[in-house]
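In this view, the complex is presented without one of its protein chains, the others remaining in place.
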Amino acid sequence: MLKIKDIHASIDGKEILKGLNLDIQPGEVHAIMGPNGGGKSTLASVLAGRENYEVTAGTIDFDGKDMLDLSPEERAREGLFLAFQYPVEIPGVSTTNFIKTAVNEKRKHLGQPPLDAVAFLKTMKEKTALVEIDKSLLSRSLNEGFSGGEKKRNEIFQMAMLEPKLAILDETDSGLDIDALRIVANGVNQLRNEHNSIIVITHYQRLLDYLQPDFVHVLVEGKIVKSGTKELALELEEKGYDFIKESLNATAAV
Amino acid sequence: METVITSYLDKKFDELQKKDNDNKFAALRAKEFGRFQKAGIPGYKNEEWKYTFINNLFKKEYKLDTIDADRAALQKELTAMKLPGSENANELVFVDGHYAPELSSLLLDNGQLNISSLSAAANNEYKTLVEENLNQSSKYITDGLLALNSSFIEEGIFILVKKNQVIDKPIYIYHLNNAVENNLLAQPRSLIIVEESAKVQIVEHYHTIGQMDSLANEVMEIVVKENAIVEYYKIQQDSPNASQVGTTHIRQVGKSFVHTVTISLNGGIIRNNINIIMEEAGNEAHMYGLYLIKENTHVDNHTLVDNTKPNCFSNEFYKGIIDGHATGVFSGKIYVRPDAQKTNAYQSNKNILLSDTATVNTKPQLEIYADDVKCSHGCTVGQLDPEALFYLRTRGIGLQDAQAMLLQAFSSDILEQIKIEPLRKYVDTIVTGRLLPQEPAMAL
Partner (left out) sequence: MAEELKMLEETVSKEYEYGFVTNIETDVINKGINEDVIHLISSKKNEPEWMLEWRLKAYYQWLKMEEPTWPNVTYPKINYQDIIYYAAPKKKPKLGSLDEVDPELLKTFDKLGISLSEQKRLSGVAVDVVMDSVSVATSFKEQLAEVGIIFCSISEAIQKHPDLVRKHIGSVVPMNDNYFSALNSAVFTDGSFCYIPKGVRCPMELSTYFRINQENSGQFERTLIIAEEGAYVSYLEGCTAPKRDANQLHAAVVELKAMAKAEIKYSTVQNWYPGDENGKGGIYNFVTKRGICMGDFSKISWTQVETGAAITWKYPSVILKGDNTIGEFYSVALTNNYQQADTGTKMIHLGKNTKSRIVSKGISAGKSQNSYRGLVRAAKGALNARNYSQCDSLLLGDKCGAHTFPYIESKNKTAIIEHEATTSKIGEDQLFYCQQRGIDAETAVALIVTGFAKEVMNQLPMEFAVEAQKLLAVSLEGSVG
């Protein structure tokens, strides 16, 4: 589904990703962990098409399409979803209208007719239950005045509405208390199936306890330096990132 | 500067004075014409006119008198310019700056509302009211334009909203200007007294017929008494050859509440002076404005909140979206006099430029002579928030639609302040239509 080959990316002339490779098959959940500044959020931004990140080398293939050619909205319509680490507050834009526009843009792209009001409301109702989001939030301006947990839940709610092929959860667990974390994780789990894939970017084991990733990758200084199964995450939790660095240094020294 | 033509006004003035020299206003007019001759047309060097150059408007002669136009034709134009909700409104009409009672229609009776020509009021039981309150604005605006309006006071409108009357039918004031054959200088004048515990909504709307140039030099004075509530709306959507300089001078003489919304969408050079004078303690005023302009339209919102007494609150919020070769100007002053302790005043002006040829000049000012105050202002000039745009795009919303969405959101908090529902919807539709990308987007 997603093939990232030797990607190099920089911001303001500073290289952050330095030859990153990643291959994701349908139905898989990949966790990406690593210390701050390692390039985790840069990877999310590059995948979503944030403009101030410059890809200087490498390719990203998304279901047979060269993703780097696509605008952020085209990527979204193709089925990529980024749950933001810091969801943006947009005063004056109602959450419902926003999601309706997004859903119908995607349908238009897929050659489907727009959802009528009844069908849209029905879908909304189903999905709100899924992520246990308070309906009153949906009539308010997008993310404006939402608590941290509400914002994250709103991200997962949008994910539910847009049914992406590939979802990237960028530190969705940060700033969440244990209940909110459970709700968010449940929502994500219910959206999982054999066709779609998820990239979970996180610092901590606790979200992974709920999500049970198929693979765990460690991203350090712009490269994936170690990959493994969910046990790797446990090891990281226990020993910290230093042990990776040490083993890297040891390798380098050889 | 030299080419400004005003000498023909001398003759017009003499004619007017001769025509009715026993007129109540003759003395006032004479005094004000003297002021006009002395002050002249303000230029760049006048700090209050730094960003709005109107000399070019005075390089031609204008006709001042109303034309005996075909009544049926006028009626037709008037019907065309009517605003939604007019069926539930008291409608007053100015034609070429002169009050036209025969075209006006009232839904309320004398017990609630007294509406007459200004000259009639100056001669009847409201004589003292007129004497005491007319032309108080000249204490604040000393430029030639206000004086020019006062020099030609003839048939203005006088409105008295009587004590304890909550007027649920708004007053729509239509300005119909005829510039078919001649350049027109329309100088509407009105005086509105809102008595104790009364409530009124006033809406002004402008329409110019014809391709010649028009200049509306308007003065409206509103006196708001104890416990009264006044809402004031100005909808500017005239043709590019129609310019206007309007002063709305609101005195809150009793502890009262004032709410103004100025919407500027089209026109030539538009200057809106709104003065709010807090003459009693505990006053509250809210001023909002949206200028959504393109082509060569120039809009200058020039506001003053003068806090003369303690414990007053004012909140001012203007937003501009400027496209084409248009220019948006905001100049707001909060003035806090030594006695006006515990003043709370806020001012905000936000602008978005859409084209490479658009200009914005903004000048929010605080002038504070009392210490126990909370005053702040902020202004921004810039583009749409790139982070918000990106967020929308990652949800599959195209760039143009995302921009339109954000611009609508940007203007929505001003439009929400229009409390006459049909009017709000009407303006909302125009704004939405203007902001949507060429290809019609999905109905929201």
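By letter and in written order, the chains are A and B; residue numbering begins at 1 in each of them.
Keep in mind that, in the parts below, a residue touches a chain if its C-beta (ideal position, glycine included) is under 8 Å from a C-beta of that chain, and two chains touch if they have at least 3 such contacts.
Nothing here was measured: the structure is a model prediction, and the numbers come from that model.
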Contact partners of the omitted chain among those displayed are B
Of the candidates B:A30, B:L366, B:L399 or B:I430, the residue in contact with the absent chain is B:L366
Touch with the missing chain holds, among B:L354, B:A388 or B:V431, for B:L354
Contact with the hidden chain, among B:N88, B:N124, B:S376 or B:Q400, goes to B:S376
On chain B, the omitted chain is touched by residues 47, 51, 338, 341, 351, 353-356, 358-383
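By our rule, only the chains that are shown with their structure count from here on.
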Chain A partner, complex, touching residues on chain B are 385-388, 390-399, 401-402, 405-406, 408-413, 442, 444
Given the complex, residues on chain A that touch chain B span 48-51, 71-73, 75-77, 80-82, 84, 87-88, 90-93, 97-102, 104-106, 109, 114, 141, 158, 162
